[in-house]
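The complex is shown incomplete by one protein chain, all other protein chains being positioned as in the whole.
Just so it is clear, A and B label the chains in written order, and each chain counts residues from 1 on its own.
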Amino acid sequence: MSNIPESTQIGNHAVIEDDVSIGEHVVIGHQTVILQGTRIGDHVTIGNNCVIGIQPAANQRMRKNSNVKNELIIEAGTKIGNLVSIYSGSEIEKNVFIGDHASIRENVSIAEASVIGRAAIIELNTKIGRNCTVQTLAYVTGDTILEDDVFIGPCVSMSNDKYMGAQSYSLKGPYIKRGAKIGNNASLLPGITIGMNTIVGAGAVVTKHAEDNTIVAGVPAKKINS
Amino acid sequence: MSNIPESTQIGNHAVIEDDVSIGEHVVIGHQTVILQGTRIGDHVTIGNNCVIGIQPAANQRMRKNSNVKNELIIEAGTKIGNLVSIYSGSEIEKNVFIGDHASIRENVSIAEASVIGRAAIIELNTKIGRNCTVQTLAYVTGDTILEDDVFIGPCVSMSNDKYMGAQSYSLKGPYIKRGAKIGNNASLLPGITIGMNTIVGAGAVVTKHAEDNTIVAGVPAKKINS
Partner (left out) sequence: MSNIPESTQIGNHAVIEDDVSIGEHVVIGHQTVILQGTRIGDHVTIGNNCVIGIQPAANQRMRKNSNVKNELIIEAGTKIGNLVSIYSGSEIEKNVFIGDHASIRENVSIAEASVIGRAAIIELNTKIGRNCTVQTLAYVTGDTILEDDVFIGPCVSMSNDKYMGAQSYSLKGPYIKRGAKIGNNASLLPGITIGMNTIVGAGAVVTKHAEDNTIVAGVPAKKINS
């Protein structure tokens, strides 16, 4: 049995598995499932119909993460919406906001005060800095780094596999430096770097590195200003 | 306690909070959560595992809507799919259809007979006219207006923040006039107008106003016909 403090507010039919730890003044919505190994800090709120602390799964054609810790850490003051899924083996720092329908995979870290939008997806082995905003329906692929203060617009797409499954390849997502801003529905290719404070225009397809303090736009993206 | 008419068909483990009103012959699916302040009209059907009537939340870096009414109105004959989230402070008129996994924010109005597709997202402060179609995975940003008979193709993206969070700015989404049609995966920039009956090609990036009765396509979108 998990030890649930008296200050916890728990919705109807919520399921809290064994080996879950819960801080003070936590709110857990109706029908939400908190799975084994989840560590919830003080004043965390979790909405309704969420699934928190999922163990990775795969079929025979998918890679498996062998080193995932069997623990999900959600630090104090973080707010999680409704119908959200979060995997085990990740760490979500203080005062993060995670919108409804979002999904966070294993081996992800999200630093203080960042915002993950509605239905946004953060794939495995990805690091997100402080004060980042990942907007609605954006797709942050696996093996990606976002430094602090990065803005990812709605519906932005990224990939981490140059050969689309055709060759064995060390998967690598984009590296997005501090203060960069990616416009809505832009596409970022595997392994590229987006420079510090650089702006990527809406709908751009970024196929190579973009320097610091530039503006790039178009298909393929070219420097239009700096 | 809420007053639940005998004609209501309620699934297993559904949660109906206090201060909910329910019309005649309403169907509510298994595991669905109906939160305080929800007003459901006659013959409305709501699928399984939905969360209906959510109160807005935010962290310290997000704007808050101060004037949201604590009431969600769903008029007669509207059909809501499964795993859907809808916020309080919105009004959904008669015979609307809302697909599975869709999310509708606060202070939104959706007029009669419109269709909101599977996993489509309608952000806050947005007005959708009659007989509109918003297709699967489309993103209708906040502070947007769709007049009647508008068609938004699958995976269309919009934005409402010219400066991507860098400056204080009055947020403004697109204004899409009657009968306009937006092709799949097109991107619309903040504050632009799409003219009456105008067609935007698939994958176009629309950066400025498009006149009535024209066809625009490309990156950036240009008039190709009229």
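Everything below uses one rule, namely that a contact is a pair of C-beta atoms (placed from the backbone, for glycine too) under 8 Å apart; a residue touches a chain by one contact, two chains touch by 3 or more.
Quick caveat: nothing in here was measured; it's all calculated off a predicted structure.
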>> Considering the complete complex, identify which of B:Asp100, B:Asp148 or B:Asp212 is in touch with the unshown chain.
In response: B:Asp100
>> Can you tell me which of B:Gln55, B:Ser109, B:Asn131 or B:Asn213 touches the chain that was removed from the display?
In response: B:Asn131
>> Of the residues A:Ser85, A:Asn197 or A:Asn213, I need the one that contacts the missing chain.
In response: A:Ser85
>> So one chain is hidden, and I want to know which residue out of B:Pro56, B:Gly165 or B:Gly218 touches that hidden chain in the complete assembly.
In response: B:Gly218
> What is the set of chain B residues that contact the non-displayed chain in the whole complex?
Replying inline: 11-13, 29-31, 45, 47-49, 77, 79, 81-83, 95-97, 100-101, 113, 115, 118-119, 131, 133, 136-137, 151, 153-155, 181, 183-185, 199, 201-203, 218-219
> Which chain A residues touch the hidden chain?
Replying inline: 13, 15, 31, 33, 35, 49-51, 54, 57-62, 83, 85, 101, 103, 119, 121, 123, 137, 139, 141, 155, 157-159, 164-166, 185, 187, 189, 203, 205, 207, 219
